[in-house]
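What follows is a short report on a single structure.
Apart from one protein chain that is not included, each protein chain of the complex appears where it belongs.
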Amino acid sequence: MNDDLVAHATRELVLANRILAREDVIDDFGHVSLRHPTNPDRYLLSRSRSPVAVTSDDIMEFELDGTPVDQRGRRVYSERAIHGTIYMARPDVRAVIHHHARAIIPFTVTKLVLKPVFHMGSVMGATVPVWDSQDEFGDTNMLVDDLPRGHSLARALGPHRSVLLARHGACNVGHNLRAAVFTAVYMKDNAAMVLASLPHGPVSYLTPGETEKTAAMLLSDMPLARAWDYWLTRANFAGL
Amino acid sequence: MNDDLVAHATRELVLANRILAREDVIDDFGHVSLRHPTNPDRYLLSRSRSPVAVTSDDIMEFELDGTPVDQRGRRVYSERAIHGTIYMARPDVRAVIHHHARAIIPFTVTKLVLKPVFHMGSVMGATVPVWDSQDEFGDTNMLVDDLPRGHSLARALGPHRSVLLARHGACNVGHNLRAAVFTAVYMKDNAAMVLASLPHGPVSYLTPGETEKTAAMLLSDMPLARAWDYWLTRANFAGL
Amino acid sequence: MNDDLVAHATRELVLANRILAREDVIDDFGHVSLRHPTNPDRYLLSRSRSPVAVTSDDIMEFELDGTPVDQRGRRVYSERAIHGTIYMARPDVRAVIHHHARAIIPFTVTKLVLKPVFHMGSVMGATVPVWDSQDEFGDTNMLVDDLPRGHSLARALGPHRSVLLARHGACNVGHNLRAAVFTAVYMKDNAAMVLASLPHGPVSYLTPGETEKTAAMLLSDMPLARAWDYWLTRANFAGL
Partner (left out) sequence: MNDDLVAHATRELVLANRILAREDVIDDFGHVSLRHPTNPDRYLLSRSRSPVAVTSDDIMEFELDGTPVDQRGRRVYSERAIHGTIYMARPDVRAVIHHHARAIIPFTVTKLVLKPVFHMGSVMGATVPVWDSQDEFGDTNMLVDDLPRGHSLARALGPHRSVLLARHGACNVGHNLRAAVFTAVYMKDNAAMVLASLPHGPVSYLTPGETEKTAAMLLSDMPLARAWDYWLTRANFAGL
C-alpha cells in the first residue's frame, strides 16, 4: 500500500510539473516537490531537468537535508535546499514550488507590495514577504544552494503561503499539491493584474476579511479539483 | 420537436463553452448559460467543470431559482444564481456569461470607466455599470452564490448588456447565445485597447450615436455568423 | 494562360488570408484583396468570411465599384468599397488589406503619431495619415460600406502605403501582394514598439533618409520571398 501511495504521489507530481510548465509558471529552471506520502522526513522531487520534460522515472526521493536516497548517478537540482528547509520549518506544508514567473519579478526589484487585487489572488495570502540574499550572504551566485540559505529563506516565508526572492523569483507552498499549484498560478495572475491596474490610479485591494474567506473557499477540494481538471485538459491539448 | 430544439441548444452551448475557453474569456472558473429554447422558466448550464472541457453530457437544466431539474449526483456551479436572477429580471435575455477575463480586471479595481474605444467595442454598450459585493454584503467569499446576491447583481446590470463585478470579473448578456459571446469577447478586447491607449494622452471614445448604430449592426445575424465561424475554426485548430 | 494567372493569383490570395490570420493582423473581420492579374478594372476578394477559414472556392471577382462578377448567391463583405476605391485612385496598387490589428488602435484614438521606430517599420512609410468617418459623415455604423466613404478614405490614403481609421483600424497597400502583407505585419509590430518605448523617454525614430532606403530594400523581391517563406512555415505549423 505504501508503494501504491508513492506511485500515486509520483504520478501527481509529474502532472504538476507539466501543468506548471504549460501555465508559464516554471520555464527551464524552477521545480516542484511533494512531501513523501508516508514518511514526512522525506520529499519527492525530479532529478535536475526542466518540468516540461519530467516523467515518472525522473522523480527521486530526498532526505530533508537534501541527501538523495537512491541517487544512481542522477544529477540533482542545486536549489533543492529550498524544499527541505521549508518542510523542516513547516509541518503543515506538503508541497513546495520555486519559480521565476515573469509577472512577479517587478515586485522583487522595486518597492511595490504584492497584495490580492482580485478574488483569485486571495490564495497567495494577504502578506507576501520578500527575502533578499544580499542581506545575510552578500554577493552570491544568487542560488539557494545550501542549507543556511534555505533556512534563511524559510524564516522569511514564516507562516505564509508565498515568499518573493529579490531579483530572482518566488516560492509557494500548499497543504497539498493542488493547493500549491493553484497558489503559484494565481499569484502570477494577480501580480499581472496589479501591474496592469496601477498606472490607472489608486487600486482597491481585497479587504483582509475578503482575502481570508475567499482563499479558504478556493483552496478547498471542489475548486482545486475543477482547476486541476482544467490544467490537465490544457496540458493535454499542448501535447505535454 | 422539443427534443430537437434542446439537442440543438445543447450543442450550441457546448460550442460556446469551447469558444470562450479558446478566446481567453473564461479560464478554469466562469460559465455560460442559455435560456431553455421552449420553457423560458428554465435555463441550460454545464455541471461544475471548466468550459474548456465541457461536453453535451455535462449540460443540465435548471429552474430560475437554481434548482437542478434532474441532478443525478452531478456537482453544480455555486454561482449559478447569477444566471437565474438575470433571466428573471430580463425577459429579453437568452444567454448569460460570467467570466474573469484579465483585461477587464483593472476596470474593477480602479475608478477607470469602461467605454467603447473602437467600433467592435460598441457591443458591450455605452454604459457598463460596476457592482460591488461589499456595498450590500460586506466581507464575503466574493462569490455570487445565493439569490439575494444574484438579485443585487441583476439590479446593477439593469437594462444593459454588461456589468463589472468589483475585484472579481464581469457578466455579459445577449438576445441570443452568439450575441452574448460576441459581447464578452469584444468587451475584453475593448478593455485591453483602452488600457493600451490611456498612457498616451486623452482618448477619443465612440460617440453615443456611433455606439448605438455600430452595435446594432454588429449584433445582427450576418456579423454574428461570421464571427461564430471564425471562433469555431480557431477552436478546432486548437484541438478543442 | 489567363486561367493559369487567375488560378495562381487565387492561390496566393488564399495564402495571404491565412498568413494575416496567423500573424494576428486580421481576426474575424477585415479582408485582403488582389487586383485581377490581367484585368486592372477588377479585383479578387473572398466572399464574406473570416480570413482564417478562406479557401480557393471563396475567392470572387469584383468590378471596381464593388459589383460581384458572378455572385452565385454568395454573401459579400459590406466594406469591399475600401478595395475598389483604392484601386481606382492608385493604379500602382495591386493589393489592399483592411484590418483592426490591436497594436495600431491606440494611434487611432489619441493624438499619437505613428512613425517608423525600427528598421522593419520603415515599410509602412514615413507618413501614416488618419481618416475619421466623423469628419464627412458624422455618426455612422463606422463601416466603409459605400463608395462615397471609400473615396473619402482613398483620398486620405493619398500616395501613401498606410492609412489609419479613427476608432476603427487601418488599411495597407502594396505594389504586390507580398509587399502589402509585409507592410501590414510590420506596421503592427512597429506600432507595438512605439507604445513600448514611449513611457521611457524621448524616442528616436528613423530619419527620412533611413526610412526611404530601408523600405526600398525591404520591399524588394528577396526580403519579401524570405518573409513569405517564414509566414507559410508558421501558418503550416498552426495547422492553417
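The chains carry the letters A, B and C, assigned in the order they are written, with residues numbered from 1 in each.
Note that a contact is a pair of C-beta atoms (placed from the backbone, for glycine too) under 8 Å apart; a residue touches a chain by one contact, two chains touch by 3 or more.
What you see is a predicted model; the values in this text were computed from it and never measured.
Judged over the whole assembly, touch between the missing chain and the shown ones holds for A, C.
From the set C:G73, C:P159 or C:G201, the residue in touch with the chain omitted from the display is C:G201, counting the whole complex.
If you put the hidden chain back, the residue from A:R74, A:H100, A:H160 or A:H175 that touches it is A:H100.
Take subunit C: the residues that touch the chain left off the picture are 117-120, 122, 189, 192-193, 196-197, 199-207, 209-210, 213-214, 216-217, 222-223, 226-227, 229-231, 233-234, 237. For subunit A, the list of residues touching the undisplayed chain reads 27-29, 48-50, 52-53, 75, 100, 102-103, 105-106, 108-112, 134, 138-143, 166-169, 195, 198-199, 238-240.
The working rule: only the chains that are shown with their structure count from here on.
Residues touching across the subunit B-subunit C interface largely differ between the two copies, under half of the numbers being common to both. Centre to centre, using the average C-alpha position, subunit B and subunit C are separated by 32 Å.
Multi-chain contact residues of subunit A (touching two or more other chains) are absent.
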